[in-house]
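Apart from one protein chain that is not included, each protein chain of the complex appears where it belongs.
So, subunit A:
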Amino acid sequence: MRAEENGRCITKLENMGFRVGQGLIERFTKDTARFKDELDIMKFICKDFWTTVFKKQIDNLRTNHQGIYVLQDNKFRLLTQMSAGKQYLEHASKYLAFTCGLIRGGLSNLGIKSIVTAEVSSMPACKFQVMIQKL
């Protein structure tokens, strides 16, 4: 029961993030030039978008050039206030859900459909995995 409720919470948070991401990216890109390609968009998310929202850039972006991107933030702002050990690791996903939605919403309004997941291996570092869905 607990796990099910947790799952529902995470979905709700992700959906909230999605709405906010859509709105934000709209406001944010109304004056910027067109993006050249998918990678350009991902770099924008990692630099400008992340800086606007979290006051820092993504530390590392990796891709397999086939629609999968991994964004690594070594000092994720929403996790830095929590203890750095294993104690709260299982709760970290709640704090990441909103941000996953944020990324998914932002990409969605830029014409990219995706699935975004996150994982924390050691606080406060985390990785966001973006899987682009080809329509």
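Miscellaneous remarks
Basically, contacts are C-beta pairs under 8 Å (C-beta built on N, C-alpha and C of every residue); 3 or more make two chains touch, one makes a residue touch a chain; residues count from 1.
FYI, contacts and distances are computed from a predicted model.
Within the choices "glutathione transferase", "Trafficking protein particle complex subunit", "Auxin signaling F-box 3" or "Pyruvate dehydrogenase E1 component subunit beta", the name that UniProt assigns to the complex's undisplayed chain is "Trafficking protein particle complex subunit".
Within the complete assembly, A:20 is the residue of A:20, A:89, A:110 or A:125 that touches the hidden chain. Considering the complete assembly, subunit A touches the hidden chain via residues 12, 15-17, 19-20, 23-24, 27-28, 51-53.
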